[in-house]
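Report on the following structure.
On to chain A.
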Amino acid sequence: MAKEIFMPKLSSTMEVGTLLQWFKNEGDAVEVGEPLFEIMTDKINIEVESYEEGILLKKYFEEDDEVPINHVVGYIGEAGEQVPDTPPGESGAVKEQEDASDSRQPQTEDLAQQGITETTSQEVENEPAQTAETAEKLRATPAARRVAREESVTLAEVPGSGPNGRIHQGDVTAFASSNAAPTATPLAKKVAEAEGVDLNAVTGTGSRGKIYRADVEGAKQPVSANASTPATTGEKRVKMEGIRKVVAQRMLQSKTTAPHVTLTTEVDMTETIELRKKLLGSIEQQTGFRVSYTEMIMKAVATSLKLHPNVNVSLEGNEIVYRDEINLGLAVAADNGLLVPVVKNADQKGLSALTAECKRLGKAARENKLKPDEMAGGTFTVSNLGMYAIDAFTPVINQPESAILGVGRINEKPVGVNGAIELRPMMVLSLSFDHRVIDGAPAAAFLTDLKEVLEEPFKLLI
Partner candidate 1 sequence: MAQLVNLPPRVQETDLKGLLKQMWLIRYFEEKVDEFFAKGMIHGTTHLAVGQEASAVGSIAVLEGRDKITSTHRGHGHCIAKGAEVNKMMAELFGRTTGYCKGKGGSMHIADVEKGNLGANGIVGGGFSIATGAALTSKMRNEGYVVLCFFGDGASNEGSFHEAVNLASIWKLPVVFVCENNQYGMSGPVKEMMNVEDIAQRAEAYGIPGKVVDGNDVFDVMNGVGEAVERARNGEGPSIVEAKTYRWKGHSKSDAKKYRTREEEQEWRAKDPIARLRDVLVQEGLLTEEEADNIKAEAKKEIEESVEFAKDSPMPTIDDLMEDIYA
Partner candidate 2 sequence: MRELTYLEAVREAMSQEMRQNEDVFILGEDIGVYGGAFGVTRGMIEEFGPERIRNTPISEAAISGTAVGAALTGMRPILELQFSDFITIAMDNMVNQAAKIRYMYGGKGKVPMVLRTPAGSGTGAAAQHSQSLEAWMAHVPGLKVVQPSTAYDAKGLLKAAIDDDNPVIFYEHKLCYKTKSDVPEEQYSIPLGKADVKREGSDVTIVATAIMVHKSLEAAAELEKEGIQVEVIDPRTLVPLDTETIIQSVKKTSRLIVVHEAVKRGGFGGEIASTIAESEAFDYLDAPIKRLGGKAVPIPYNPELEKAAIPTVDDIVAAVKETLNRQ
């Protein structure tokens, strides 16, 4: 029987996934663990891998379609199997579990199903033996098999570039010549194959040299440019996809649905700087990481949020949800776009733990290794551009959160202190909030408290 492909629930808050792209066409052979399609959730975009092997029989949704979780996206099975023409809705596997309590209902359903199987058994009979065999067998051209023999390559390990995953000679030679072969995204491989670009000659811009589609196209362009037009650098066009596409859609969504208000305040960081100096050694000893201002600020945000639950909220339909956890998102600039890993229960973590967690998540983000749940469940986000010459900015809320803190650089400025002008390390904080759920006064109160914690960090002990 054909197996359902369903929209996975990748986080506790995920309700729908947006299909970004399919990696397989109907009729293609699919192995267990092969990427089937890419989806965007409210948090991330991710490649969904197949749990089954067989032939992709049906795709019910196209790019940019939104699919509720657990709804059937398509079917994998044996060639020729019948599947519904229209999306059957929620996955049967899940429904069965839910219906399990009803003891009579399943029985009749079973009977009905048996009836169906019997009527179709004639057609199916021929197929199982055949496909059971082909399921184990690889599709590989004779030339690929010969080269695999000669090069002692295990064909099963070679990804096939041909139709239905057929392994061609080139796949084997590429595999053989590169145990240290460059890794590339499926899309990049596809593009490389289509454009005739040798992946070995492409420099990957991703972590550990991972090759992205743009890299492949970048590698290809100079060749044709050389051939025809000398040294004119035309404009480059890159299709919006992957994280870029997600970020774009989510920013637009946020900016157009949430009435943004941004409050700013200037913080004297003298004391925080002092405190950091004092804690550096012991935290480094404990965790191996040097605590940064970001973590100091995160700690202060967590402490302040606890005092202002009306800022730690999200809007779900007509309801304002007061989140019972303080999970701080940390905006990280990864190579391929903006990622926001989440430090769970930040208010309950000491600076050491917070530091270690932030460093780990930051690294994972930059290496594109974040797991879905590490990006899920945030209630408030901190975006720090202090490493640049940025004094202040108006951050865009990371929905479904309702507020975000923008952090500028620490810069010595003349400030009036007790009637005198002094140079103090000053830092601008900008709080953008969704005015639908948070009013100006409570937001201002939160920001004021935060400023005070940073100026008098001993308050963190409270």
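Selection rule, in plain terms: all candidates are chains of the complex that A comes from, given by their letters.
In this text, a contact is a pair of C-beta atoms (placed from the backbone, for glycine too) under 8 Å apart; a residue touches a chain by one contact, two chains touch by 3 or more; residues count from 1.
Because the structure is a prediction, the values reported are computed rather than measured.
The candidate touching chain A in this complex, chosen from 1 or 2, is 2.
Listed in rising order, the residues of chain A touching candidate 2 in the complex are 141-146, 161-163, 168-170, 193-194, 196.
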